[in-house]
Structures are given as structure tokens and as C-alpha cells.
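The complex is shown incomplete by one protein chain, all other protein chains being positioned as in the whole.
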Amino acid sequence: MIHARGLGRRFGEKRALTGVDLDVDAGEFLLVTGPNGSGKTTLLRLFAGLIVPTAGELEVRADRARIGFLAHEPLVYRELTPLENLDLYGRLYRIPERRERIGMVLERYGLWEARREQTAALSRGMLQRLALCRTLLHEPELLLFDEPFSALDAAGADLLLDELSRRDARRTIVVSSHQPERLGDRPTTRLSLATA
Amino acid sequence: MSGYLTDVAALARKDLVVELRSRDTVPAMLLFVVGALVVFHFALSEDSSRLAAAGMLWIALLFTALLALVRAFVAERDEAVIDGLLLAPCDRSAIWLGKTLSVFAFLALAEAVALPAFALFYDPVSWELIAGVALANVGIAAVGTLLGAMAAAARARELLLPLLFMPLAIPIVVGGVGATLAEDPSRYLGFLALYDAIFAILSWASFEYVVTE
Partner (left out) sequence: MSTSLRNNGAFVFSLAAAVLLTTGLGLALLWAPEDADQGPSQRIFYIHVPVALTAYLCFGWAAWKAFRLLWKRDERADLESYTAVHMGVIFGLLTLITGSIWAKISWGVWWTWSERQLVLFLILFLFYSAYFMLRYSTEPGPRRARSSAVYALFGAVLLPVSFLAIRLAEQLLHPAPLFNRDGPQMSASMFITFCVCLAAMVTLAAALYLIELTGKRADASLRELREHLA
């Protein structure tokens, strides 16, 4: 699914990531650990195709429509409601039976009641739940989670762990976290990044 | 093709809803353009020519447009929402077209106030002027949206955008003023249409390059 050779990325003079060699097959669960500033976010953004490498090679065998990326920011519009945000993404991802699917994820992540509130008024934990809805809305095959536990309350974290436990041969998962113990024995591969 | 257009419609509609809720941009544009028309009265002497008034109108419209352009990608940039749009499988140029359409709508709203105000304070508004403004809007929105995305990556983006935009806006001013004053405005309207066609295609084709890191 993911093949990287000597992968590196620079931002201006700063090197965010250097010399990553990695092979992740479809169906695997990769855990990325490392201290702050070691390039976890950069690595996941590279996988997601949001940035291009400045060194080495990277091949990600997944269509853009089949990637789900949970970023630091929820990537939703503050002025829109959760429903409107998901509707926009549902349209852009061309999700069949959009309304039903949106209703399902909202229900699942406990946002149904808040669906018509302004996103700006949501608590940090609710925002992260909305971000999870956005990430999972189009049933991606490659899931990229950047520090998914931050801002999630206990109930939200349980829902996330449920999602991460759903495994099959077509679902590849990459999680970056500085709390790897929360994932238990779910990860099948590990990558530890050192400060560049 | 229809999929592309529904993406564009969804994106443009989203911008209009965001503006309707936040009311950050359009009210400021309205106040600015009327204020500019008032200020110009004191900058021009009482017996200034029609030429001066028309030129002034175009300057006011241009600077008002800059307000809209500087604000165009604020919602996307503040919370990095642009990443969400870039992750989506839609063609990146659809993001440009959606934004261009919403900027065009904001410009049209500001002008719906500016032109009557101009008629009230200075000179009557001709059909040629309205046609010129409509054509100029297309070019301003198309080029400005691209430059706005370009400047969004820079440090002093609010300062950079006007600098990037001004030299490219000179032909628009020439066409606009010509359409307002010339005895044969069709030539100037044609020039504006030519500008729109060339730069809209160029902006459409190059948007993808300026948003990806």
C-alpha cells in the first residue's frame, strides 16, 4: 500500500523528515511514534498527498477518494453546521445515498443532536468527533490518523478504538501517537522517528 | 462534466453560506466603496471632468475588489480547511472556480450599491458602464482568486496580494475606463472579454500548482 525509500521533506531551511524507508502492505496497521518535532505529522501529510517529498521516493497505492485523513485541525468550516460540513464533503466525495450515510456517522459519533448547531460553538471534544465523521464519511481504505486521541473524551476514545479494531484485508491504518499504549496490540508494524 | 459542475456549485454555495453567517466581507466592501466615492469628492475639484469621475469610480471598484480578494481564502486558511478540500477527490480547479464564482457574487453585490451611489453623487450610469463592470468582475475574480491562493502561503499575505494584483489589473482599468468614456465602447468591451478569456483559462489551469505544497 505504501512504499517509501529515503523519504525526506524540508520546509525552507528546516528538515522535518529524513531518510524514511518503509513498506506497509494492505491490511496492516502502522503505528508511528516519536517525540515532538520528529516529523510524524509531516510523514502522514506526505502519505495523504497534501505535501510532496523533497527527497527520496514515495508510492501510495490508494486513490485520493479512498484516503481518510484525520489532521490536527478538524478541517471543517466554523460558520457551517456539522450537517452542512458533512454534506459538502459528501458531495465532493460523491457518496451514494449521502444523507443516510451522513446520518449514520453523526449518530455513531454522538453528534446527531448537535447536527444543526454552529460548528464554532462545539466543544473541542465534539469538534474532534466531527473530524472523525469527516474522515470516515467516505469509507476510506487507507486511514491516516494524526494524534487521534488528543481532545477526545473517554467515550470518544472508545468509539475511535472500536473503529481501529475493525480490520480487514482492504483496510490499511496508519496512526501517529505519543500514547501508543492506548492502542494495545492492534498495530502490526511500528515506526519510531527520531528528531531530525 | 456534470460532476465537476456540482462540485463547483457545492463549493460556491458553501462560500455564500459562510459569508451570510459571518458577514465579514460584503458589508465592509459596501461601506468602503461608498466611503471611497465620498472621499473622492473632496479629492477632486468641483469642476472636474467626467473623465476624472469615471477614472475615480474604477479606482474605487478596484480597491473594493481587493478587500474581497484579501478575504477570499481566510476561512480556508485559518483552520487549514483548504487541506480538507485538497484531500477531496474533486478536481483542484473546481476549488478555484467555486471561489471565483463567490468572489464574483460579492463584487456584484458591492457594485449594486456603488453604481447607484455613483449615479447619485456624480454622473448617470450607462449600459456600457454596467457591461464593463460585469466583464471586469470576471477578470478580477479569476486572476484575484488565483493570486489570493498564491499569497496565502506567504508571510505578509495581506500586503503581498495587492502588489501581485495591481500590475495585472492595469489592463482591466484601461478597458473599464474606455468602456465608460469612449465613443465606441465596443472595442474596450471586447478587450475586457479578451482579457477575461485569456486570464481565466490561465488561472484555471495553474491553480493546482499554487495550492499544493
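Labels A and B are assigned to the chains in the order they are written; within every chain, residues are numbered from 1.
Just so it is clear, a residue touches a chain if its C-beta (ideal position, glycine included) is under 8 Å from a C-beta of that chain, and two chains touch if they have at least 3 such contacts.
Predicted, not measured: the structure shown is a model, and the values here were computed from it.
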Q. Quick one: which of A:Arg15, A:His72, A:Arg115 or A:Arg186 touches the chain that's been left out?
A. A:Arg15
Q.
Of the residues A:Thr33, A:Thr54, A:Gln118 or A:Thr188, I need the one that contacts the missing chain.
A. A:Thr54
Q: Using the touch definition up top, pick the residue from B:Leu66, B:Val81 or B:Leu164 that touches the left-out chain.
A: B:Leu164
Q.
Please output the residues of chain A touching the missing chain, sorted low to high.
A. 10-13, 15, 52, 54
(Q) In the complete complex, the non-displayed chain touches which residues of chain B? (A) 146, 150-151, 153-157, 160, 163-164, 166-168, 170-171, 174-175, 177-178, 181-183, 187-188, 191, 194-195, 198-199, 202, 206, 209-210, 212-213
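The criterion applied here is as follows: only the chains that are shown with their structure count from here on.
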Q: Could you please specify the touching residues of chain A with respect to chain B in the complex?
A: 48-52, 63-65, 67, 69, 71-80, 84, 88-89, 91-94, 118, 134
Q) Across the complex, what residues on chain B touch chain A? A) 3, 6-7, 10-11, 14, 17-18, 21-22, 75, 79-81, 83-90, 212-213
